[in-house]
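Mind having a look at this structure? Questions to follow.
Every protein chain but one is kept in place in this view of the complex.
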Amino acid sequence: MSPVLSVDDLHTEIAVNDGAVHAVDGVSFTVNRGELLGLVGESGCGKTMTALSIMRLLPGGGRITGGSVVLGDVDLTALSERDVRAVRGKRIGMVFQDPMTSLNPTIPIGRQVAEPLKLHTDLAGRSLTDRVTEMLNLVGLPQPARRLSAYPHELSGGMRQRVMIARALVCDPELLIADEPTTALDVTIQQQILELIDDLRTRLGMAVILVTHDLGVIAGRADRVAVMYAGRIVETTETHRLFGNPRHPYTEALFEALPENAAGTGERLYSIPGMPPDLVNPPVGCRFAARCRYAEDRCRAEHPPLRGEVAGHDYACFLPVGSAESGPITSLANPRRAVVTESGARHAAADAGTPLLSVTGLVKDFPVTAGAVLRRHVGAVSAVADVSFSVTGGETFGLVGESGCGKTTIGRLVVGMERLDAGTIWIDGTNVATLRGKARREHQRETHLIFQDAYAALNPRMRVGAIVAEPLAIHGIGNRASRLSRVRDVLAEVGLPSGAIQRYPHEFSGGQRQRIGLARALALQPKLIVADEPVSALDVSIQAQILNLMSDLQQRHGLTYVFISHDLSVVRYLSTTIGVMYLGKLVEIGPAGAVYGRPRHPYTRGLIDTIPVADPWARRTGDDGVRGELPSAIRPPSGCRFRTRCPLAQDICAEQEPPLRSFGMDGHQAACHFPLAVSTDPAADRFAPNASA
Amino acid sequence: MTINPPLPEHAAHVSDAIAAPIEPDAPPKSMWRLGLQVFVANRLAIIGLVVVVLFLLFCFVGPLVHHTEQLRTDLAQANQPPSSAHILGTDSVGYDEFGRLMVGGQSSLEIGMAAAVMATLVGTLWGAIAGYLGGAVDAVMMRVVDTLLAIPGLFLLLLLVAIFTPSTGLLIVVIAFGAWLTPARLVRGETLSLRTREYVQAARMMGGGNRRAILKHITPNAIGTIVVNATFQVADAILIVASLSFLGLGVPPPHADWGNMLSDGTAFTQNGYWWMILPPGLAIVLVVVAFNFLGDALRDAFEVRLRRR
Partner (left out) sequence: MIAYLVRRVLQSILVVILVSLVTFTLLHLLPGGPARAILGPRATQQQLAQFVVQNHYDKPLIVQFGLWFNGLLHGDLGYSYKLNETVSGLIVDRLPKTLVLMALSIVVALIIAIPLGVYQARKRNTLGDYVLTGFSFVFYAMPSFLLALLLIILFSFDLPWFSPEAPQSDSLGVILADANGLVLPVATLALITIAAFSRYTRSSVMENLTQDYVRTAAANGAADGRIIVVHVLRNALIPVVTLLGLSLPALFAGALIVESVFNYPGMGFLFWQEAIVRDYPVLLGVTLVVAVATVVGSLLADIAYAVLDPRVKYTS
């Protein structure tokens, strides 16, 4: 059976001011019918450029400079623009990352889905509409006939992505290219979309190329994987083989940098030193050599070819890791073993003394106004609804949940950026919610918030030195000399050279900017730092660097963190205690290991089940995931707010709001009328240490 | 192909690969240096700057060098085409056109620049206060702006001139009165948007007050817009002065101005006395285009911070 797509030695360049970026530098792979190939790598590795090259949709200044892309029997690189257009949308469909911006905001979705049909087929009128409706049905859009005239902004993120998929597949293409199709979506929706793509693949018999940076997504869905680095493929093989026996040091390092592999072990993440090479003048030898812990002179002088001893497993390395055995692979390579038991985690003093932060009955509503002139108060978004928790000094409290759950609002309430409507916030013995004026300002020294978007949180017109010294300046501490000295100290602590003081934020990379944010946070030696999605925008290897840094700082200074994130694996790695939020309510709270290993709330279970785990052997549930869409926060469901999506919901869930109930003596609580039973089967716990290794 | 798809950037994944790491040896550049670099690299900006400087010299230093009679008319010499005695000929009452061009330029440039400065100062203050305080204050202040904006500028100005018959000084005030509305709107918009930026929120989170937010964070980031707009204001003001003078309701006689030189020349379009029309017209266009070039170049220079190096 000949492959659907065959890419051979593809080279793509993008012209820049002084030269050209060799974004794709000699990439070859094939995809067969019904197969899902994962194209994986961090930003800048060339995976998206490869995808765009296949479609010949390169941005301005980009062009294919060599190689071929053969679809069936046609070399796409040799076609005229006109002939390529006949292929796009008809034989190859493409889905992009952000469905909001990828759909035309001023055209109803029915017409947008119909567009490929109009361009490539003779369908018109009734039969056109029928085909569109059929397709929308196939992608799981509820009530498609009624939605044909809807505009994109009227749909939720998940529904929009379904529309995009419908649009890409409406002409029954042979190949689907999905470029980060779920990155912009909530975890529970992510799973639904990936399920959909998988399902359609089998039903329509397509080949699929899934481009992503998320190893977990690959592990669950891909048949084969190609790992890209600096414009080249460094390793490619069948999924289980890749995860079970990686040969290339980069692949190995990526696995070791994943927080989920290190959760509960107390060990540092492996963070790959340095940065990817400049692709305008790429290095002569192996491109990973500069950052590889095994590199030797040969690696730097000569480029290793992509080949392997075992059929179907190729890698580009002179000094590969792993073993050359060709037998079946049955488990993850080097799974981490939990060095300490779950209940006695790294920060063992879970019950030591009075908590540093104690929040009770927190309520925050955001008013919604409508009306022509007078802007009547028509309702309120219930962002935080009666949340209570406490955090011991020196610990990390992980606050987890999807968009709209209120975790960010809680973070802002804690540091005083929002005023609460009800409840108390005690920090180190003081009820900060009641403080005003000078006392409040004094107390603001004890807390600090780190923003998700590190660039937006830094004044682009201020030098780094001034930015980091600003907290000192605000509170009138020290003089210029002493402030400068303090700035130098904190910059050193976060791993930035003192030369950074004179520079501006735009001169730094994303990870470096987050370090600047951390340095600023440390300037006043606060007791509590709230970190709002601090690593969500960073690549895995950079993320590892920052997480290690945060962990070090915590140990050195006895810091307390409230770590807010939607990414459970990151939260699990760093946190002592975890709180799970849904639509303004705290649904489960407890020690990290307990919440993860033995979740009691169906939502927590759903979240855990839907996180893509970088383990192809992990048990994956098909149907137990969280169904449906997030309800409105203005009129949240009565009783238990999760009931509209819960597989276990009964009448009582609508009538009575479930209180937090304790399970065991370690502070594990969940708010559910029908909490999950704990299974004693270790295989049921995906995160239990792998006893066999 | 001309339709270029956007460069893919995983919005959530900043490319650490593209941004260069810090080179420890390269000296840091201040924002002003960077901006200056961009500005200087823009050829149109240099042309604009040169033209403006030349005109300033021409109008203010010129008369000292090239003396002409601009106060007493000499009807015998009226309507003469260019000759060795009069480089650009004479106008309908015998004044030397070349000399008049210089003197007229003085009025245009003075009034234009002064009005622009005044309008920018007033408008910026108004807009900043409205944008920062928000709420009812903002609503009231902006209604005032909306109301005055509803009256087309030229009508308002002509009306005011008709009522008050201003001297040159008052004319500047009148023109500024029409012009302050645009910077007010602009600065209010900037302030509103900057107020919600994360770095402003961060300053407040750390305990900073309004003063710090305005002085250290909002103003430096709004300056670009303000300066760029001020430059365009000069261009607009010069056009307005010229229009008012052309209509006979601008600079009071016996002051010369490019506008009223043109209106003099209008009477003679049929006769083909091009020297009464082209020189002042060309002067206006050149100066205004020059200021527009400057404004565009300044806009680019101030956007430097958005460039990823």
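As written, the chains take the letters A and B, and residue 1 is the first residue of each chain.
Quick note on the criterion: a residue touches a chain if its C-beta (ideal position, glycine included) is under 8 Å from a C-beta of that chain, and two chains touch if they have at least 3 such contacts.
Just so it is clear, the model here is predicted, and its values are computed rather than measured.
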From the listed residues A:His11, A:Arg85, A:Arg300 or A:His475, report the one that touches the chain absent from this view. A:Arg85
Against the chain that's been left off, what residues of chain A make contact? List them. 55, 57, 82, 85-90, 93-94, 96, 98, 101-107, 115-116, 119-120, 151, 153-154, 164, 167-168, 368-373
Even though one chain is not shown, chain B touches it at residues 1-6, 143-144, 146-156, 158-159, 161-164, 235, 239, 242-243, 246-249, 259, 262-263, 265-266, 269-270, 272, 274, 277, 281, 284-285, 288-289, 292-293
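To be clear about the criterion, only the chains that are shown with their structure count from here on.
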Hey, how far is the Cα centre of chain A from the one of chain B, in Å? 48
In the complex, go through chain B and note every residue touching chain A. 1, 4-8, 10-22, 24, 28, 31, 197-199, 201-208, 212, 216-217, 220-221, 305-309
For the complex, give me every residue of chain A touching chain B. 14, 42-45, 48-49, 52, 57-60, 81, 97-98, 179-180, 183-184, 213, 230, 275-276, 278-279, 415-417, 441, 444-445, 448-449, 451, 453, 455-463, 470-471, 474-475, 497, 499-500, 502-504, 506-512, 520, 536-539, 542
